[in-house]
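Below is a slice of the complex: some chains, not all, each in place.
Each chain gets a letter, A and B, in the order it is written, and its residues are counted from 1.
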Amino acid sequence: MRPSGRNLDEMRAVSVETGFTKHAEGSALIKMGDTHVLCTATIEDRVPPFIKGSGLGWVTAEYGMLPRATNTRMRREASAGKQGGRTVEIQRLIGRSLRAGVDRVALGERQITVDCDVLQADGGTRCASITGGWIALRLAVNKLMKAGDVISDPLTDPVAAVSCGIYAGQPVIDLDYPEDSEAGVDGNFIMTGSRRLIEVQMSAEGSTYSRDQMNALMDLAEKGVTELVAIQKGATA
Amino acid sequence: MRPSGRNLDEMRAVSVETGFTKHAEGSALIKMGDTHVLCTATIEDRVPPFIKGSGLGWVTAEYGMLPRATNTRMRREASAGKQGGRTVEIQRLIGRSLRAGVDRVALGERQITVDCDVLQADGGTRCASITGGWIALRLAVNKLMKAGDVISDPLTDPVAAVSCGIYAGQPVIDLDYPEDSEAGVDGNFIMTGSRRLIEVQMSAEGSTYSRDQMNALMDLAEKGVTELVAIQKGATA
């Protein structure tokens, strides 16, 4: 029934190539099917003004898409002169999600910026960004620990994300672009490795949904995140 | 236990003054406690390029806050030269939510813009904007119907929104600013008059939550939206 032939609860193939770029303290190219996102984590010895002197660290994220990551070319945001509303929304979500797995006291007064740049898009780029962004963050923090710059591990619980939605009347996991563009209801579910919820964003466009449908998607999401966390662990072991 | 002395499931006093400004096709000043939002609906005989010629209508929203709506003065976005990320996120949410209650075929090829401007803020401005924005939209559509410009009612089911969160370990409804700034988990629940879900956004900042907690907030939200829809009906009768 799904365009890809997948089962309702079957995610796309996921692969991770760590160390994809050499300069960043942590980097990974994550592929969820045909959605490919390059994630890098940068450590800097400065924090935003609002926490200067607090002893707390900060984790933030930025998101971008190459102009021809998509089926038709989109205008380059740098040339348009600003980040679009969708971009801003997504990068705020990524940063907020990753921070939920971080002990900012243990991190100490430094900032880690996770850049998520979509090289190729086929649906689910924000979830791939969070899942891959966590890997880059893990690798960067590993360097801090190896160097003795932090004493206890500031990463408390892995963070991963998956999209689920109602496609052709059925709850499905990890929508690709053909499904995403048809689904009347879809959501992003961000959770920790211990299945605690960080953020649920479930929206209908020109449609509505019931609590039962919501619960069905939540069930799917828990299954998916469990698989993703295992992949994260394998990639950063 | 709540700073305001309210019960856990008790919303703030809500009042609505329709016709607050004279030029708009629909207008309402909604007060949810000390959060005051002026909502206006503007009808225009044009639609965005991507639906031109489709026969479909469009409903969109813009959101703003006066510089001293808040406890300390914020920089005016017009003078800063751009809308902040939070503003963009909120106005996209308002537009998406209102459209869920609109039959765009029945509306016909015209656009209604709902402007939500916060005159005074005390938490929950996005929910007040959606609830009040629907009232302005209802009033504007009433004019269209009275004038015979639309044949059947393009508004299918009222849309309202309420925030709920975990404050001091307890699920509470309609957080005011003192609660909102302390809550580790809070969510916005947008529903229709028939209790169908439109959008759930439930996020933790530096924290996580369980499915049980999520369900408790959902229960509160259903109660709150039911009350708000009754108020909307009273105001536009």
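One rule holds for everything that comes next: a contact is a pair of C-beta atoms (placed from the backbone, for glycine too) under 8 Å apart; a residue touches a chain by one contact, two chains touch by 3 or more.
These numbers come from a predicted model, not from an experiment.
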Copy count of the single sequence across the entire complex, 2 present: 6
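Convention: only the chains that are shown with their structure count from here on.
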Subunit A and subunit B: spacing of chain centres that average the CA atoms, whole Å: 28
Complex contacts: residues of subunit A adjacent to subunit B: 82, 85, 88-89, 92, 96, 99-100, 104, 157, 187, 192, 196-211, 214, 218
